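A single protein chain has been omitted; all remaining protein chains appear in their positions.
In this document, chain identifiers A, B and C correspond to the written order of the chains, with residue numbering beginning at 1 in each.
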Amino acid sequence: MTEMTDAPATTPLLEARALGFHRQDEPVFGPLDFRLAAGELMLIEGDNGSGKTTLMRILTGLLRPEEGELLWRGEPLTWDRCSGEVVFLGHQLGLKAELSPRENLAFTIGLHGHRNQSDIDGALRQVGLTGYEDEPVRKLSAGQKKRVALARLLLIPAALWLLDEPYANLDRSGIELVDALLEAHIAHGGAALVTSHGAVQFHGGEPQRIRLHA
Amino acid sequence: MLDTRRPGLVHACMAVLRRDLTLAWRQRGDMMLPVLYALIVTSLFPFALGPESALLRRIAGGAVLVTVLLAMLLALDAMFRSDIEDGSLEQLMLAPQPLALMMGMKILAHWLATALPLIVIAPLLAGMLHLPGAVMPVLLAALLLATPLLSLLGGILVALTAGTRRSGMLLALMLLPLCVPVVIFAAGALAAAQEGLPWIAPIAWLGAALVLAVVLAPLACAAALRIALDS
Amino acid sequence: MNAASLQSFLAMGGYAVYVWPAYGVFFIVLLIDWLAPQFRRRRLLRELRARMARQGARKERASSPSPLRGEGWGEGPRLP
């Protein structure tokens, strides 16, 4: 991976001002303020039903915020302005069960392109799926499916990662893999938002933390 | 900015098309179901109306047309269903590609996988009902124009129901008003051909409608998807 | 209006079978259309009152110390 040229340090990648969301007039999460600059990691913590996934969907631009403002590189965030620069890993992994990991990733590359010096086999090797490249995804375990989705992070040239519960379904080595991926991404000047309902260990410096309340 | 290789439009379109066609091929059993359905429905007509060939010949064109459209309706629901369930539709919406074009490709893939087999067996269906051989080319022309129109219109409606859980009957209810003109012109061409009248006009109308739909329907489909999933 | 003219009015020149059902449908459909939202409104308010009562009860329970509930109970799970 190559170094990124820095955006002006004054405009953060993503900024939320008094962001809020209601569903059927019940508040899902309250007014939120945060700034996320390149090279930063933010953890969003909260129990089930605290609105973590809703927040994530708003940050992808799929869902409109009802209150407050959301800025992407200093301008209001719309799905077409941030598309391609954001990669989202949600509860549904977006993998086709009938296709192999290699075919799934080939589709991803077809849409998003890929980082220089990254390729499918290398990414699959990095997430520890060597030997499973041509197995249909439906035959993989839940943790292995998650790893295929993680391989997408290595390929897609995105500045911001939005990871919704990336540790779910993963074993000890899988959790370490996610941490390593995050650290490498941050070290290369990327930014990431990670939700989790539990404690997260992160070794590359102290991340920002936001706590959502149910 | 990251030093990247962003794919061109053609590349992205081919990626969508290739994936959807691969998926359809892997599940080719499902692909045959509408064909089987059309065969069964067509073979019911003679049982219901009697085997008298003059009567069958009179209804053959319309019956084949309606059967094919119903068979397509059967498969319509599945157009984006699995993509919504496994999250790949979200990934598609977040890709740095024009969503309308990607939706157009998905609709094209769906048409190739469901309507094309139906068109291939349409002469067989028509033969079962004693459609005169001279009308066969008109039937094929009408189907080649009417089925993509239905796929495109159906694509918009399926996108609208993307946020709901069940959509089978709802789709039929929503599609009926939209497919009335399509059925009228397609069947009109057949009827005219069977009576030895000029049938170019309705076929031309269908063609014009198809051109319009090819341009507008993917845009409407993308807009509908954004509205339906915005929650 | 005497009885005979009323009778001829009701007969509608022999087309009573068509005219009166038409008017009947008109009024019945509109009556249903008129009443449905009123019932719905009443039902909505009744449900809302029940929900408010439930929420009030939950708040009371939360303010009184209970050995079963932790301190986080005050917020309560969100209603769907």
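Going forward, a residue touches a chain if its C-beta (ideal position, glycine included) is under 8 Å from a C-beta of that chain, and two chains touch if they have at least 3 such contacts.
To be clear about the criterion, contacts and distances are computed from a predicted model.
Q: UniProt name of the unshown chain, from "Heme exporter protein C", "Urea ABC transporter permease subunit UrtC", "Multicomponent Na+:H+ antiporter subunit C" or "NADH-quinone oxidoreductase subunit H"?
A: Of the names offered in "Heme exporter protein C", "Urea ABC transporter permease subunit UrtC", "Multicomponent Na+:H+ antiporter subunit C" or "NADH-quinone oxidoreductase subunit H", the one UniProt assigns to the missing chain is "Heme exporter protein C".
Q: Touching the hidden chain in the complete assembly: which of B:38, B:56, B:79 or B:192 does that?
A: The single option touching the absent chain is B:192.
Q: Tell me which stretches of chain C touch the chain missing from the display.
A: These residues touch the chain not displayed: 9, 12-15, 18-19, 21-23, 25-26, 29-30, 32-34, 36-38, 40-41, 44-45, 48-49, 51-52.
Q: Residues of chain B in contact with the chain that isn't shown?
A: Against the missing chain, chain B presents residues 156-157, 160-161, 163-167, 170, 173-174, 176-178, 180-181, 184-185, 188, 191-192, 202, 220, 223-224, 227-228, 230-231.
Here, only the chains that are shown with their structure count from here on.
Q: Taking each chain's centre as the mean of its Cα atoms, which chain lies farthest from chain A?
A: Using the mean of the C-alpha atoms as each chain's centre, the farthest one from chain A is C.
Q: What is the distance in Å between the mean C-alpha positions of chain A and chain C?
A: The separation of the two C-alpha centroids amounts to 46 Å.
Q: Between chain B and chain C, what distance separates the C-alpha centroids? Give it in angstrom.
A: Chain centres of chain B and chain C, defined by C-alpha means, are spaced 42 Å apart.
Q: CA centre of chain A versus CA centre of chain B: separation in Å?
A: 36
Q: In the complex of these two chains, what residues of chain B are touching chain A?
A: That would be residues 1-7, 11-12, 14-16, 18-19, 22-23, 26-27, 82, 85-88, 90-97, 102, 226, 229-231 of chain B.
Q: What residues of chain A sit close enough to touch chain B in their complex?
A: Contact set of chain A toward chain B: 2, 4-5, 23, 60-64, 79, 83-88, 90-99, 103, 106-116, 157-159.
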